[in-house]
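One structure is given below, encoded as structure tokens.
All protein chains but one are shown at their positions in the complex.
When the chains are written out, they are named A, B and C in that same order, and each has its own residue count from 1.
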Amino acid sequence: MDTTIVKSNFKSEEYFINMGPQHPATHGVLRLLLTIDGEIIKKVEPDLGYIHRSIEKMCERDSYQQIVHLTDRMDYLSSHINNEAVCLTVENALQLEMPDRVKVIRTILSELTRIASHCLWWGVMGMDVGALTTYFYGFRDREMINDIFEETCGARLTMNYNIPGGLMFDVHPNFVKRTKDFIAHFKTKLPEYDTLLTGNVIFQKRTKGVGILTKEDAISFGASGPVGRASGYSCDVRKHHPYSAYDRVTFNEAIKTEGDTFARYQVRIQEMWESISIIEQLIDNIPDGDVQVATNAVIKLPKGEYYQKVETARGELGVYIISTGTKNPYRVKFRSPGFSNLSLLNHIAVGGKIGDLVASMATLDLVIPDIDR
Amino acid sequence: MTNEALQNLISSWIPDLEFAEEESQFLNIIVAPENLHQLMTELKINSKTSFDYLFCLSGVDWQPELGVVYHLESTAHRHIVVVKVKTSDRENPVFDSVCDIWKTAEFHEREVFDFFGIKFNNHPNLKRLFLTEEWEGFPLRKDYEDDINMVIK
Amino acid sequence: MIITLSITKTIQDWLIGMMPEGVASILAMVIVALIYLAIFAVAGLYLVLLERKVAAWFQLRIGPNRVGYWGLLQTMADALKLVSKELTGTIKADKFLYNLAPYFVIISSLMALAVFPFTKEFQAFDINIGIFFLIAISSIGVIGILLGGWSSNNKFALIGAMRSGVQTISYELSVGLSLLTMVLLTGSLQLSEIVEVQKEGWLILQGHVPAIIAFMIYMIAGTAETNRAPFDMVEAESELGAGFHTEYSGMKFAYFFLAEFINMFIIAAIATTVFFGGWLSPFGITESLPWLGIFWFLGKTLVIVFLMMWFRWTFPRLRIDQLLTLEWKYLLPINLVNIVIMAIIVWLNLTIKF
Partner (left out) sequence: MGYFSDIYKGIKTLLTGMSVTGKYFLTSRKGAITQQYPDNRDTLKMFERFRGEVVMPHDENNEHQCTGCQKCELACPNGSIEIIWDRGLDETTGKKKKKIDKHIYHLGLCTMCGLCIEACPTDAIVWAQNYENSTYDRTQLTKVLNRPGSKVKAGIED
């Protein structure tokens, strides 16, 4: 029998599925238009804008101090790092040199933010592949970091602790002790993450060889953060364009070359260890000094264009400010990591199954407000 | 490569490029819309520049011109360059798409189209990304007005 | 006072005194069915509560603790809420099949309960093909799931239903074969006989190595049969929202939900009966008190139920193709070899008996 005839007799039909805007795996109001043949994914088309708040337009009417708190609402899981990005841009434009104390505290808080974000991601990652219990273990450890933030900054999620010119106020007296307690606690809990999920044979089968992204594609798609690094692409802004106190600490850039979902998972786990090590290097010798540099009540940036990259938990956040010399920026653009990472979802999900799409999407670690700025 | 060396190299490819270094920490290249795609292709494939990482693509309304700013980085050489392209046609601004050079441009250009109304030739899927299809106007333009939803301070 | 435990016979004898024999036996069946229905509806609710409590303890939570002492009335309140909820449905659903589906699921799972010997002679229906009956009945439930998913005119539900069909047909084999392995030891399909045989030692000890393998396969396949994590492809909330019951609400949803837990109980009860000696106490310590058999039976069953809950709250979900790989490449071949080994052991009389 001619095989081609057999093939043409068996016709499969593609159909559409709306995944989202309310769907457990999209972690927010992301809508994916899936074209599916049976269980095989043929095309993924994201539909965005369900929570677009036009932060870039709002920035154009706000003063530079007021911009900072808007960035809390972008990637709410790395809000401290977002704040830092804007503050660094403004400080660089004004050519303000921050005191060492500010730099070190900002770095420690950034790394705590990163751990908190990865803890949440780990819990949700487990949940997406079906292990519901991980969610609570991840949240347990994240709560401790949130307490640190709440005690020092006054808020758990949208802290707005950075201001252009330093920090809003000094850290709480308990800050060092609490952070050390957390590090001691987390060092015992992080190996548990591995025994519970990483080693699990079902989990490895679900993630290994799924959603492969090559290095060339990663660069071309503008992938950054753990997504890029899992494809063997060294893209850590902390290494290549160090800011704050990252030039005075030693840490390894977590790089894997497989580029699959499991590699992205391992990179994030590895990053948590690196963050612990960075905090340990800094926590014992926070320099004394002021936490603010005097700035004018009305900040006016000199005419020009300013760009600052930072490494958030999700990847490279760019802040692009065009100033015309007035008290408001002329144009603010946030280059958000999630937006670029989302654009490669179609590329890595096509040909996989629905379960693969969910697993790959979990390791892209999308935060929808970050995409829908 | 230093900014100066880059400037010398790039200016040898295409005439009439405008370079600027003041008011920005990077080397700025201002290119005419008709030369944009040629310049971008060369920046990517030339082994001396090899700008393979388009890390930011922003639309800007300079009033009266509309333009797009490309931030490029080379992952091999770690140098950065900024390419700007402008047009004074506010009714029908069109540039060439660069999404055949950098895949990430596909989404970024859709975002620029959505908010600035700048069209891109040869873009595979140029339609509104964030806003609904029936939305009128382009919100990030400076002359956009919405009396109901916009709060002016 | 002598309480006889053979309930069907007792009720029938009592009724025969009042009415003709035919009417009496039908009435007896109805009465027994109602008793079972009432008991297991409540038992199902408490299994839900147990699941929620156990999940909470695994997850460093407290679990339901507001309704009643220690949250004991929580699921009752939930059931009340579900009863009072509006029954919604999609406009273009196939109304007849859509409404029929939950009854298929709940009836098939309640039917299976009839054959279990909870203790000596405490059995509604001592059929001589007990195991066969159980396997047959448990595969009817999947028709309900297929109908529900297909008729609700929702693509997520349809995918869930199709997955369920694939999954149940595959794992039905393993459940059947692993039980067949044990039947080689007992030589009977009748559940009361099977328990009787185990007075010489529980079958998992009698059959030693192949019995343990059969038990492991049975547990895996049984978990898959009930569509519970890590085999909950049918619901897979992170992929399909709620899977086949996406469009069901109120009491119809509750039937699906209750059936899942009763099925879990059934799977555990079969394991207890076939592998762990049913209502027999360990070393016959309470042999003189037959009614204590209920305690032993429920105790063993709950331990196995707990094991299934432990699986659920620990493991990630498999992907649909991996699910089939596990069945066809691992469980089925091992199972077939295992039957041969068991046959040889029985033939050479290598079983362990006390």
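As a convention for this text, contacts are C-beta pairs under 8 Å (C-beta built on N, C-alpha and C of every residue); 3 or more make two chains touch, one makes a residue touch a chain.
Only a predicted model underlies this, so the values are computations on that prediction, with no experimental measurement involved.
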Visible chains in contact with the missing one: A, C
Residue in contact with the excluded chain [from C:W14, C:W57, C:F96 or C:W328]: C:W57
Hidden partner chain, touching residue among A:S78, A:T179 or A:N200: A:N200
Contacting the left-out chain in the complete assembly, out of A:H172, A:K215 or A:H241: A:H172
Candidates A:T89, A:S117, A:T152 or A:Q308 - the one touching the absent chain: A:T152
Interface residues of subunit C (partner: the chain not displayed): 54, 56-62, 310-311, 313-315, 330
Touching residues (missing chain, whole complex) on subunit A: 62, 65-66, 68-70, 72-73, 133, 136-137, 139-140, 143, 147, 150-155, 158, 160, 163, 168, 172, 192, 195-197, 199-202, 297
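Here is the rule we go by: only the chains that are shown with their structure count from here on.
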Maximum centroid distance from subunit B, chain identifier (CA atoms): C
Chain centre separation (subunit A, subunit C; CA means) in Å: 45
Subunit B and subunit C, separation of their C-alpha mean positions in angstrom: 63
Touching two or more other chains - residue numbers and ranges from subunit C: none
For subunit A, residues that touch 2 or more chains besides their own: none
Contact footprint of subunit C on subunit A as seen in their complex: 15, 17, 23-25, 39, 126-133, 135-137, 140, 196-197, 200, 202-203, 205-206, 353-356, 358
Residues of subunit B defined as touching subunit A within the complex: 22-26, 28, 52-56, 58, 60-61, 69, 71, 75, 78, 82, 102-104, 106-108, 111, 115, 129-132, 139-140, 150-153
In the complex, subunit C residues that touch subunit A: 55, 58-61, 155-156, 159, 229-230, 232, 236-241, 313-322
